[in-house]
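The other protein chains are all here in position, but one chain of the complex has been omitted.
Here is subunit A:
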Amino acid sequence: MNVSLILIILLFGALVTYLAGDKLASKVALFFGLAAAGCSIVLLNHFNLGENISYISQWITSPKVSFALKADGLSLAMVLLTTVLTSIIILSSFGNDFKNSKAIYSLILFMSFAMTGTFLASDGLLYYIFWELSLIPIYFIALIWGNGDAEERKKAVVKFFIYTLAGSLFMLVAFVYMYQKAGSFLIEDLYKLDLTVNEQKWIFTAFFLAYAIKIPLIPFHTWQANVYQKAPTLGTMLLSGIMLKMGLYSLIRWQLPLTPLAAKEYMYIFIGVGIAGVIYGSIVALRQKDLKKLLAYSSLAHVGLIAAGTYALNLDGFRGAVLQMIAHGFVVVGLFFAAEIIYRRYETRIISEMGGIRSQSPKFTSMFLILVLASVALPTTFNFIGEFTVLYSLSQINIWFALLGGTTIILGAYYMLKMFQHVMLGETNTKVFAYVTFSEGLTMIIIIAVLFFFGLYPKPINDLITPSLEAILNTINKYN
């Protein structure tokens, strides 16, 4: 039994979902999403018992490319995040009525397949292929099932596609360049390369373009808010919950260990870029009138902090970044889902048109409040642990970084609570807010349970990821 099984389940699931027809599509997709999640938990067990669950075989002879999937703690944590969130996202969209739903559900599973592949691939080219492949389903999801004016949506989505493709093509060139030196795309061989500082700087920049656009970091974030707003909520969840984690994961897995000298030289600049994103995202979020856009900018602020944590190049930074990646994945999916629940009833995303939900649906209000507080890193939630580990790692570099990064919590609390106040409290709205349905409630409760469970007991994840992060850190420090 090895990790390729998860990929097979997801790919096969995408096919079966398409063939199942519009009526059954959502249930079939949920089944395969759960099957993949279950499979990854079983594999996690095998991994903890010390079994070898990696898979490698020769794929192309010249250029030498292998179909290599390697699972360590970090990859498995990300795979779990992907498969669990995929199931949650599918469950959350039970209340939606999509045109041609067999296509959208099969695209979700296909995208989950590509993202899982990205987290597992240990061959540069295979990784690149999965990375690119994940772009195609989200493009169609946002384009066809998105909302708002068709022309504007088209512009936003095409801009997104061209941006990300442009970034990743430079990464491809960097990979090809390293292949010429190493004679192989395998990550172990690439780690062994002895590149000069100058080469490393160029490769670092090429990788940075790809990741900064995907994550996104300022000044490459301009596609983000529009696409998040225009995509259907399910696409937004996929983008913010999982896809941007691909960029952050790749920082740790590929960029920093491959170009440690450049990373050390540019450390302050890129921590600065991350923190600039924190402040910029928070300030812009303050002024948003559209709920989805507000969440998009808050997401920009949070990932900026995560990126700063990874560029700090110490174990706490890495650990905090990964924890926060997982925590942010859950909380952002929950928040976007809450926005969708409101949209299903009020048919608006403008904050000023909402209000007074509390008196009509106190249960939903309290669930929403928990998510809001989790997103501003209230102690006992998972986000608190992630965010504070990152801030601690930044304080080891320079106390000012930690202080500036900490504004994410202060400003975040301000705009999130203000938003909560406008959306939930206030005068009773004339429009009826129907009770949350079973699937909606279940989704919210699962997310909240996960956030609290790991907030109180983060040890399992910590134990899972720490050895692999230490190994990566050793590679980074090989020059010392």
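Odds and ends about this structure:
Basically, a contact is a pair of C-beta atoms (placed from the backbone, for glycine too) under 8 Å apart; a residue touches a chain by one contact, two chains touch by 3 or more; residues count from 1.
The rule is short, and it goes like this: contacts and distances are computed from a predicted model.
Here one chain is missing from view; checked against "NADH-quinone oxidoreductase subunit N", "Succinate dehydrogenase cytochrome b subunit", "Amino acid/amide ABC transporter ATP-binding protein 1 (HAAT family)" or "Spermidine/putrescine transport system permease protein PotC", UniProt names that protein "NADH-quinone oxidoreductase subunit N".
If you put the hidden chain back, the residue from A:M1, A:I60 or A:A449 that touches it is A:I60. When the missing chain is restored to the complex, the residue among A:L172, A:L378 or A:A471 that touches it is A:L172. Interface note for the absent chain: among A:M1, A:L15 or A:V158, the touching residue is A:V158.
Residues of subunit A that touch the chain left out of view are 59-63, 125, 128-129, 132-133, 135-136, 140, 143-144, 150, 153-154, 158, 161-162, 165-166, 169-170, 172-173, 176-177, 179-180.
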